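Presenting chain A:
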Amino acid sequence: MDTYANLAALVLAGLVGLAFVFALYGAVKLLAPSRPYALKNATYECGHDPLGEAWVPYRLQYYAFAIIFLIFDIETAFFYPIVLVWRQIGTLALVETLIFVAVLLVGLLYAWKRGVLKWD
Partner candidate 1 sequence: MFGQGLLKGLSVTGRRMLGKTECDMYPYRKRVLPPKSRIFLSMRATPDGKALCNACLTCQQGCPDNVIRIEQDPEDRKRAVSFRVNSGRCTFCGICEENCPRHALTFTQDFERATFDKGTLTYALIADGTATGACVIVERTEPEHPASAEGGEDVG
Partner candidate 2 sequence: MNARIFLTQLLGALGLIVILGFNVIIMDWWERKLVGHIHRRPGPMHTGWHGILQPFADMLKMLSKEDIVPDRADRLFFWLGPAVAVVPAFMALAVLPLAPGFALADIGNGLFFVFAMQTIMPFGYTLIGWSGHNKWSLVGALRSAAQLISYEIPMLIVALGILLAAGSARLTDIVNAQSTVWYAVKQPIGLLIFFITAVAEMNRSPFDMPEAESELVAGIHTEYAGMKFGLVMMAEYTAMLVGSWMIVLLFLGGWHLWPLPPSPVWLVLKLYLVQSGIIWLRGTYLRLRVDTMMEMSWKYLIPASLANLMLVGVLATTFKGF
């Protein structure tokens, strides 16, 4: 029961936040002048004619970072339960986490050595 109430509260908070944002949009619709024309709605490129497309393919490096991020993010998800019951397990938890972190650090070092972490 309590869980459901909390869940409902969170959903409600999200909806109220959304309603707040759209209420502001509505107020802008009411109060603000609106005189669109082609020159005004053109893309701003420091006063020049917009040149070409903006939605272009971008660098692969972002992808490499995303992959490493995923690895570490999942790692924290794995850590989460063991950390919560750390005191009950004791030394065993410490040894296990140390091994896990060592494996991860090897991966990070590998990426470092391959130059993935260098942003240029």
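On how the list was made: all candidates are chains of the complex that A comes from, given by their letters.
We adopt the following convention: a contact is a pair of C-beta atoms (placed from the backbone, for glycine too) under 8 Å apart; a residue touches a chain by one contact, two chains touch by 3 or more; residues count from 1.
Everything numeric here is computed off the predicted structure, so don't read it as measured data.
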Pick from 1 or 2: which one touches chain A in this complex? 2
Could you pull out which chain A residues touch candidate 2 in their complex? 1, 3-10, 12-18, 20-22, 24-25, 27-29, 31-36, 38, 40-46, 50, 54-56, 58, 62, 65-66, 68-69, 72-73, 76, 79-80, 83-87, 90-91, 93-94, 97-98, 101, 104-105, 108, 112, 117-120
